[in-house]
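Taking it in order: structure first as structure tokens, then the write-up.
The complex appears here minus one protein chain, its other protein chains still in place.
Our next item is subunit A:
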Amino acid sequence: MVTIAPDITSKPGSANNSSDVLRLGRPFRYIVLTLVGLFFIVPIVSSARFSFLGNHNSFTISAYTQLFGTAQFWSTLFLSAKVGVGTVFLTLLLLIPTVVWVHVRLPKLRRVFEAASLLPLVVPSVVVTLGVITSFRGLPNIIYGTPVILSLEYVVLALPFSYRALDSAVQSIDLKTLVEAGQSLGSGWIKLLRYVLLPNLRGGIIGASILTFAFCLGEFAVASLLSFTTFPVFLVQVGQLAASQAVALSLLALLFTWIPLAVITIVFSQRRAKRSTPVLDDLEIS
């Protein structure tokens, strides 16, 4: 007996409606896209032009060569990257088990955790900073006097982004059932994490990592407050002395965030494409 699965039925009416909307909105859509594009591109292009401007409107790359020659450029960039990687590591270590546990065992507290993760947006970052410092005051110098404390700050401050990214990834799969299926097949938590949870949450983990890393690379206030010369702090310092170098630096900062982001996105989308070949036939042979 051959029956056709019901989920391939289409709704011609609704398709027509949506294409009507699209047709009407097309010119408007292009206007909006153009405006938004200009809003982003104009400042970047202007900055780029300014950074290559020498005396008497000549073209020069001296702003860049001078920067690359500065020891502090490399040390602050390295410090920011180090803090960023550390923050991402701590964030994932803390949040993956938390989010999974909340979904599987404490579903009623999900809203509470979600609200708590948003607090850093509401509470001024100076307050959060002081709070974190006070909380970790008793810890040995290896944490308190080093950039580790900065990572601890950033874990908290980036929570609104990292938690949401992971939470929505968890919501998109039936986590509880997958966990229970794994357990009934004899899997412990470690193997569940390795074979089931991490692969299925990969999108959310990558998203959370990118957002957290980008946040660390761009954060100025807390780093400055705690007297760490990170990349953004260096940028501000340079800006007070040499305008074109500061602009060049901010462009580089953009690149440093975009390149890893692009690489991760491309790698990720290729993996996905490999998996999502279309269903060849929807026939249920029974």
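One rule holds in what follows: a contact is a pair of C-beta atoms (placed from the backbone, for glycine too) under 8 Å apart; a residue touches a chain by one contact, two chains touch by 3 or more; residues count from 1.
We take it that contacts and distances are computed from a predicted model.
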* Out of "ABC-type quaternary amine transporter", "General L-amino acid transport system permease protein", "Electron transfer flavoprotein subunit beta" or "Negative regulatory protein YxlE", what name does the UniProt record list for the absent chain? -> "ABC-type quaternary amine transporter"
* Asked: Pick from A:81, A:148, A:178 or A:242: which residue touches the chain that isn't shown?
  -> A:178
* Of A:27, A:69, A:140 or A:186, which sits in contact with the chain we cannot see? -> A:186
* **Listed residues A:196, A:214, A:235 or A:249, member touching the removed chain** => A:196
* Spell out, residue by residue, where the missing chain touches subunit A. => 1, 3, 5-7, 173-174, 177-178, 180-188, 191, 195-196, 199-200, 275-280, 282-286
